[in-house]
Structures are given as structure tokens and as C-alpha cells.
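Here's the structure, in C-alpha cells; my notes come after.
Omission of a single protein chain aside, the complex is shown with its protein chains in their original locations.
Each chain carries a letter (A, B and C) given by its place in the written order, and its residues are counted from 1.
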Amino acid sequence: MPDGVTHLFIPGPTNVPEQVRQAMNVPMQDHRAPDFPELTLPLFASLKKIFQTETGRIFLYPASGTGAWEAAITNTLNRGDRVLMSRFGQFSHLWVDMAERLGLDVICVDVEWGTGVPVQAYQRHLEADPTIKAVFATHNETATGVTSDIAAVRQAMDAAGSDAMLYVDGVSSIGSIEFTQDAWGVDLAVAGSQKGLMNPPGLAVLGVSQKALAAAETATMQRCYFDFADMIASNDVGYFPYTPPTPLLHGLRAAVDMLLAEGLENVFERHFRLAEGVRRGVCALGLDLCATAPYWYSDTVSAVRVPDGVDGAEVCRIGYHRYRTSFGAGLNKVAGKVFRIGHLGHLNEVSCLAALASAEMALADAGADIELGAGVAAAQAYYRRALADRQDLPDLALLASAAPR
Amino acid sequence: MPDGVTHLFIPGPTNVPEQVRQAMNVPMQDHRAPDFPELTLPLFASLKKIFQTETGRIFLYPASGTGAWEAAITNTLNRGDRVLMSRFGQFSHLWVDMAERLGLDVICVDVEWGTGVPVQAYQRHLEADPTIKAVFATHNETATGVTSDIAAVRQAMDAAGSDAMLYVDGVSSIGSIEFTQDAWGVDLAVAGSQKGLMNPPGLAVLGVSQKALAAAETATMQRCYFDFADMIASNDVGYFPYTPPTPLLHGLRAAVDMLLAEGLENVFERHFRLAEGVRRGVCALGLDLCATAPYWYSDTVSAVRVPDGVDGAEVCRIGYHRYRTSFGAGLNKVAGKVFRIGHLGHLNEVSCLAALASAEMALADAGADIELGAGVAAAQAYYRRALADRQDLPDLALLASAAPR
Amino acid sequence: MPDGVTHLFIPGPTNVPEQVRQAMNVPMQDHRAPDFPELTLPLFASLKKIFQTETGRIFLYPASGTGAWEAAITNTLNRGDRVLMSRFGQFSHLWVDMAERLGLDVICVDVEWGTGVPVQAYQRHLEADPTIKAVFATHNETATGVTSDIAAVRQAMDAAGSDAMLYVDGVSSIGSIEFTQDAWGVDLAVAGSQKGLMNPPGLAVLGVSQKALAAAETATMQRCYFDFADMIASNDVGYFPYTPPTPLLHGLRAAVDMLLAEGLENVFERHFRLAEGVRRGVCALGLDLCATAPYWYSDTVSAVRVPDGVDGAEVCRIGYHRYRTSFGAGLNKVAGKVFRIGHLGHLNEVSCLAALASAEMALADAGADIELGAGVAAAQAYYRRALADRQDLPDLALLASAAPR
Partner (left out) sequence: MPDGVTHLFIPGPTNVPEQVRQAMNVPMQDHRAPDFPELTLPLFASLKKIFQTETGRIFLYPASGTGAWEAAITNTLNRGDRVLMSRFGQFSHLWVDMAERLGLDVICVDVEWGTGVPVQAYQRHLEADPTIKAVFATHNETATGVTSDIAAVRQAMDAAGSDAMLYVDGVSSIGSIEFTQDAWGVDLAVAGSQKGLMNPPGLAVLGVSQKALAAAETATMQRCYFDFADMIASNDVGYFPYTPPTPLLHGLRAAVDMLLAEGLENVFERHFRLAEGVRRGVCALGLDLCATAPYWYSDTVSAVRVPDGVDGAEVCRIGYHRYRTSFGAGLNKVAGKVFRIGHLGHLNEVSCLAALASAEMALADAGADIELGAGVAAAQAYYRRALADRQDLPDLALLASAAPR
């Protein structure tokens, strides 16, 4: 662009921190060198902290998040296995679609878009059908800005006496909002490098429980590229069965260091704070979120319903062309009805105010009857209160060590 | 920073475009290699277009803008020479200070900070004293956000029948607002890499007229590092008399390409548009600019007067620590009385809205009685109208060629 | 490393040119933006030139070369299909292994490691068994430094009247040595970003013929992530079905531009010249290549047989630790018996001399009775003759445009 950056507020790929860009700017190296494990083994260990698992293990595939979904399914299930899924947005829809294409016997619970995993329905299904082998839950539905309660899913499974495995799509949640693999009994947790992990796309990241690893030993679904066994054999000694994208491993190292230096609790609190400001701004504009109730609000992405007569796609188009701002468009059932503001990853309050300011203009240009500045003002008021105690940089020593040198 | 970028709204160094950062990410090279002139000679030629001079020549020194001031003076004047200057801000003040330290006989016209070069007073002095050898004008006083009328200075000189040389500090104007060296008869135009030229600091850039070059042949002031003659001898064949900062030469190449691709007229129009939005925002907050009248308004930096009882330094401090935003502080006479928003270089409308949004919060926190969002709203309204015709990206082909590949 | 770079002479990942590193150093962008196809569509078109196919189409997957193998097989074949393969090195071995794991009925012709695709045996098999659906050929076996004659494979197929499809592993050949997909009738050509394409690992690249595309419409093997149909639907309009690694797309754009600017014929000639110098050096040291005859010599990698009593792994270990040089180790059957010098990608004569000089020291330290400098001298003599006509940089204008700016 000749005139300034394009402001990026899509729910992934997210804004890559300078530290990550620096870390990725490396020459190529031998991925079979004797000291390569010095990079990889600590990285696996650190990623376990991000997933909050002590007993599971981490897999890194050169792939997108879609590849992570496929790795989770093909390594641990058999064709014809009965699985319980739910659908309430484009990404939960696509996961159902993949499961069906891979030959699973899918019980799909369709619920209203704008709500999330139907825990009670899940419990009823599990109680009624003890043959269900796997329960799938989309932790954060990126298309509608809905976060589901994974702990409650686990409770429902336990209450139903199910010994099914729990598969969670955490692509747009892990590293941004609370996710505790061990505590929630998640067997297959799926993430990608390009969201809360603040890297470019290119790495599928999985957290896999011991139970799932055991299942992988007998699962018969066709797999080769995504096979756990090949990965395990190589990863155990710090290598990969094929050439990994080394720059991304360095980038992930830097990103994980940043997240752990900030502290996961602080990361989650920051994402709540940023999101809450955006939500108050949206509310002040007289608009609704796609998420039907606060219970479902996502702290990583807000899907904003546009007023009747306004085209959400037009809001995005104007935002991009006229105001150099990338918003997420509505997808599938909510195409044209929403536009989305991603507020995850490497972001702060003023970034979110820029998003709101740009959205207001794009909305107005697209015909929405809104008051310019009203959303920004509401968010400002919230942020001012939320940050009133921040008298100084949180920790200058931390800053010095984490900052680019 | 652990939580997002620090938003940079100081009047320099400015935000470096990605293209420039890419271009500077080079290995070292031999600055005496046979093909080195392939880089340098076209760069000198392109910079002449930026300065809008056909007859002058460009000098590039490894130095800051202060070095450029010194190069201008020491190469063309003698100790004891009578020169006419004016002072109305920290940077015009520092230039006067340098001139005095270098032994010039300075007639300094002090005018109110918030105004600029006193053209009529200049004319009177020139008429009264034909021994004045040089007239100095700070085109854009960065400390107060004041732009002076250089064409009028030239007219005053001509009207007075003066054959003095005209020295112009264009550090925070060249490449951002209209500057035409030949048309205005500027003999020594001074710039730096880190403002409108969108590069990191490190290069002093001068445009020098033939008249000034002739003066340099007889000027006796002590100089060595900044000597024009050494530079000319080497530059004429594409080299430098000592090791130049090659990454910055590559960066400057990229920046100049971007400016010329956008078109200087469009660059100036964009800077006016961005600045006007900021000014309307400031006005809507009930605040005044340091510049006392629209005649003096600068399109590259706005110095905003804080209300009585509010400390401008506190606004900056809060902006930086609490809201991750760098504003410029008030300097010298206006310390504490203003804070400054830089809006030059690689920037667009949404960036300026972020600046206003952040400034509003910092002002309120510092005790100013302002209405949150009011400034943003006024700027939004202006930007919407100004961009109403921008139905699409201005030129996709241009975009494709100028964009990082 | 505290003391200089680690010299990289593995057969991939290869040395990434500065232009590619610059091009990849980008902020994230919306892969669904209206102008995203401006990047992707021309890239697909340019890659067709690299594969030398006019009628086929290009696929880009976030994956390693192994993923490209899997994509080729799963999209176009059915479980139980009879396929003809050959094995003469670790990578042809792994492809056979994958084919078997994916349920193909593999006729595997094992030949001596150090030779390549057994064309006559292939013809006999094809004549004897008209049910063979697919013929696989590893164009360049990276483990042994052997290049096979794909044109001859096609001739054998034609001579046998086979209408099988031809699958070629060009991971370490495409972009470095002659490869003409259309002329050779290759149906599935497989490459990766990190070899001759001079990018980091992370993109699997396929060239697919119309015949193969037609086969994909009826092939029943399980696939989802690697499904052609999803890719085609999105790629046709310039997008991807899931998030692509955008920095690599920019890097690939730069690399392909470099290759096409140099001219594929010149690229191939350079790779021959570099390789021939290395071979003469190896010969002068009294050592043999793993490739058993010049017919099999690879211009992208030389596997050097170590003398009896010398451990090839030790040569690599010493090279890496003591001399900061990464060589490729012997794999599988030739483990310990060879070490490998990769000479593909962004490389020149002096780089290859450094490789030989380092290899000589590592060999001597590992116990080989060789004359230090002898290999270097033989290569120098060859390079001097080969470059005797290079009086000047080949084309300064080209240089200026291709060089980092």
C-alpha cells in the first residue's frame, strides 16, 4: 500500500509480533544436525505449558489447522466409528463435513448459529448411545464469535458415564483464552500457528492425551503424512520424519516465550479486556453480536450483526478498500449478516479502538444508521477504567528482556 | 511489548514501510564494487525529483538532520558572515544556536511560538542591510506544528533585492508537504532520512543549488567530514569518500520509489487530508493547536495545547505507559503546554483515528475535561467525506508492483 | 554460532537467497482479501513455467514434500491399484513404503543403490502386466546422488503401449535440472519449496496433468486435507480452502522471478557446472561417487563414498562441529559409507570450493588418506576454464532489477 499499513482485524492470521518476525528471519539450517534437538525438545516442552497438559504430548505438522483436524481423526478413529458433533458455524460445519468424508458415523446436533456446543443434548445422546466413540467440540467458533464451555462438555461426558474421547477445536482459542487440556480431559486438542500463537500460518499444532496415543496404536484409518507413530519416533529424539519448516519453529519459540513471559493468566485477562471494550463499543452503536447471549461471547473474535438493509460483505469491502482495514466477512448462513472483528494475538487497546473507528465509518458508508464515535467512546470509557491502575509499564525488566534487541 | 505494538505518532522517526524494511534487510556489500554506482547514481537522480530540483545536486551524509544543518553552513559561509534567522520553536532555536556557535553573525528575529517565518520583518531587514549573506527559514517547525511560506520568503528576498542565499530546514517537510527547491530558489535544503523519507535515522540529505556549490568553492569555514568537495569528487562516479550506510541507501531507494509511484501531488494531498482530520478532531475536543492560525497549520505534525491545569508531559507519559502510544512532548517554551501528534510518512486515516482515540484517553486521564470519542467522531466525519469517492483501491496494478512480493 | 556462519551443503533445505528472505519478511495479510488473487494467480502461472507444463495445473499445499507424495497418490489412485515402482535409495524407498501403507499393490523393482530407475525392467513389467495403473519414478534420488532418465521412462511406457499414469518425484530436481512435464508426459510431478525453489520448507508443490485431474474425479482413496477438488474450487478464483502460509507464497514469487530472470537453461547449466567441479574434486581426491556411472550423476547432490575404514557419519560430525559445515549423512543402506554434498539452489563456484575444502579436512580428520587441497585444485581448474568467458557480470541491468533494493 502506498499510504500506510492495512490494519488487520481478521481472526487469523493475526498480527505477528516483531520478536517473532525477527526470530523467523534465519538462514536455512540442517534439520538433522546434532544440535537441532536443542531447538525442538524445549519447544515441545513449552507448548505443553500453553496447552496446559503435563501428561499429553505435542505434535507439530507442516499443515494448516485443517490438517490438524485430519491428524486428530485419522490417527485415533476407525471408519464407521460413531461420533457426536455439533454444528453452529462455518468451522464446526467444516469439521462435521470432514468427519463424514473420512467415513465416521456422525451424530450431528445442529443448534442455532450464535450459540455453541449443546451440552445437555450431548449428555442425552451419550446416555442414550454408549457406542459413541468420540465427542467433538469447537471451543471457539470463529465464524460466529462463540465460545463453548469445554469443562461442561467433559462434565456431561462423565455424568453420562461415557468413555468416549474428547476432541476440541482450539484453533482460535488456544493461547488466547483459557484452555486446560489435562483439567478438562481433552484427548485431542487442535491448534494452528497463525492465531493465538502469533505466527504465520504453516504449522498445525496438536495436544494429544495418553488415552488418544493408546488409541492411535490400534486405529486403522488410512494415514501416512499425518501418522502419529512416525512423528513420535522422530520427535522423541528431537527430529522430524520429514523436513519441518524451521523458520516457523524459531518463530514459535519466540511466541511461546512471549506468552509465558506475560503469563497465561495475564494473556487471558488481556483478551477479555480487549474483547469487552469492543463489545461495549458494538453495543453503544446499537448493534448486536451474533453470539446470542453473554454466555457465548468470544474473547477472540466478535461477529457483529449488521442492521437490516445493510450488507455485511459491503462493510468488509469498504473497510478494506476505503479504510485499509481487514475485517472478517460473514460465512455461510451468516454471510452478509455479520462482519467480524478479530481481537486476538498481539494486540492492545488502541488497536481495538482503531478497529471500532474504522468499522463505524464502514458501517455508515454501507448505510447503517449509527452515530460516529459512539462505539469508540464506549470502549474508551471501559479501557480507561480497566487500565486505571496501570501507572507504568508492567515490568521494565521484563520489557527489556522480551523487547527486540 | 508483550501486548501489541507501541503506536508511533511522533514527528520522526516515522513508521517505516514494510517495503523499506525489506529493502534494508541486506547483507553487507563492497561500497567500492564496480557496480555500486548502479545503486547510487539513480538514487541521487530520484532524490532530485523529491526535492524538485533539476539544477541542484543531492548530498547524503551518514549523520542526523543536525549534521545536515552543519554541512549546509560550514560549506558555504565564513565565520563572521551576517545571516538572517528567525526563532519560533525548539528546532529553529537550535539552528540559531548552531549558527552562533559556528561563528556567524546572526540577526535573529524572535516571533511568537505558534507562528512562523516573519516574512515582512525579513524583507525589512534585507532592505536595511545589504550585507546579509544568508537567509534561514525553518519550513516546518516540528516543535510547534507550524509551516512557513518559503515562496513568500523568496519573494521578500527578491523584493528587497537581496542576493543572499536561502537556507531551508525541510527536515519535517520534504517528502510530505509541498517543497519545490528550484521554483522557490532554495539554495540549501536540508532533510533527514527518518521523516517524510520513511527510513530509519542515519542519513542527512541535502539539496544544494549551483549558487551554493559555487559559494562552497571559496567558503573558508573549517570542515572536513562534511566537506562538499570530497563528496562531489566521489559521488560524481557513484562512490563515497568514506563508508556509507548501505542498508539505508537501499531503504531510501525503496522509499523514494514508493513516493514517486504514489505521485508527489497525491502524497501532499494525503498529508493534508490526514492532518485536517486530526485538526477537526482536536477542535471538536475544544482544544487549540499551538499554531495560532490556519495559515501556520502544519500537515505533518499537530502540536495540541492542553487545557489549563493539565500537564502535556503527563499526557505523553500516560499515552506511552498506559496506552502504548508515543506522542511527542512539548519542548522548551511549550514544555508541558502541548503534546504533539506526528502524522507524516507512512500513515493513513485509521492510524490517525487511533492517535486521536489514544490521545483522548490520555487527556482525560491527565485531567482534561473532554468528551471521549468527540474528536474521533469529527475526524471520522471528515475522512468519510474525503474518501467518499474512493470506491476501490486506487490502482490495483500499482498495488501489485509496489507491494512486498 | 559465535564464529561465522555454518556453511550449508545439504541437499535441502538449501540456501535461501536474500531476495526471498526479504520477500518473506511481510506482515500478515487477509488471505480472503479482494486483491489476494493478484498474488496467487500469477504465481500459479509462473510455476507452470518452472514445471514446463502448459496443460497441467499447479497445486500448493502447506506441507512437506512427503505431503506432496501423498497428495499425488490419494487423489488419483484407488486402494488395490497395481503400481510399478523402483527402489535405489532412501527416498525411493520411503515412497514405496508410503504406497504400500496407502494400500497400493506395489510391484517394486529393487536395483543397486547408485543406479536409478531401471527403464528396461519397467518396460518388461509394463508389457507383461497391462493392469498397471501407475508408474513411479524418482527423478533425483537425494540419498545417493542419482538422476534417472524420465524421458526414457516415458518412452518405455509408450513402447509397452501402457496407458498408466507417470508419477515423478522431482523434489530435488525441479528448478535445478532439466524437467519438462509436458514433453515427458509426466502426470504427477512432485516438488517442495525448500530445494531448487530456494525457499524455506513448508510448501508442497505439485504439477498435475489433465489426465491425472480426470482420474481424480473418480478416484476413491480417502483424502480430505489433500483433496484436489477443494483446492481447485478455491484456487480457480485465487484463494485457498484453508489458510495458506502467505510469507512462503511471497518467497516463492521472488524465487520464481529469480529463476525465470536467470533463464531455466542457464539455471540448469549452472547446476551442471557446479556439480562437475565438485565431481572433479572428488575424483582428484581418489574417491568415488555413490552413483556408479556418469549416466547416473546428479547435478544437485553428490554422494561421496568414503574409503574403507572411514566412517561417513564421522565425516559429517567433524564437518559440523569442527568446521561449521553441514553435509548430508548417508542414510539407510549407505549409512556410514557416504557423505553428501548438496550443490543445488542459490550457490556458486566459490561456495562449492568451500564445500570441497571443508570436506577434505573432515575426511582427513576422520582418517582418510587424501591430499589436502587436491580436490579444490581440480575443481578450480575446471571452474577457471568454464568461466573463462565470463568477462563481466552477465547483465548489469538484470542485476540491478533482480538485486535487493
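Brief remarks on what is shown
Heads up, the rule we're going with is that a contact is a pair of C-beta atoms (placed from the backbone, for glycine too) under 8 Å apart; a residue touches a chain by one contact, two chains touch by 3 or more.
Owing to the predicted nature of the structure, the values given are computational and were not obtained by experimental measurement.
Within the full complex, the chain left out of the display is in contact with A, B, C. Residue in contact with the omitted chain (choice from B:M98, B:A121, B:C283 or B:A335): B:M98.
What subunit C contributes to its contact with the hidden chain is residues 1-5, 7, 15, 18, 25, 258, 261-262, 266, 270, 321-325, 346-351, 353-354, 357-358, 360-361, 364-365, 371-374, 376-378, 380-381, 383-384, 387-388, 390-394, 398-399, 402-403. If you put the missing chain back, the residues of subunit A touching it would be 18, 21-23, 25-27, 34-35, 38-39, 250, 253-254, 257, 393, 396, 399-400, 404-405. Listed by residue number, the positions of subunit B touching the unshown chain are 5-6, 8, 10, 12-16, 21, 24-25, 27-34, 62-67, 70, 98, 101-103, 192, 194, 200-202, 221-222, 224-226, 241-248, 317, 320-321, 326, 328-329.
The definition used in the following text is that only the chains that are shown with their structure count from here on.
Per-chain CA centroids place subunit A at a distance of 35 Å from subunit C.
For this pair, subunit B with subunit C, the centres built from the Cα atoms lie 51 Å apart.
Subunit B has its Cα centroid 43 Å from the Cα centroid of subunit A. Taken residue by residue, subunit A touches two or more other chains at 5, 15, 25, 321, whereas all remaining positions touch fewer.
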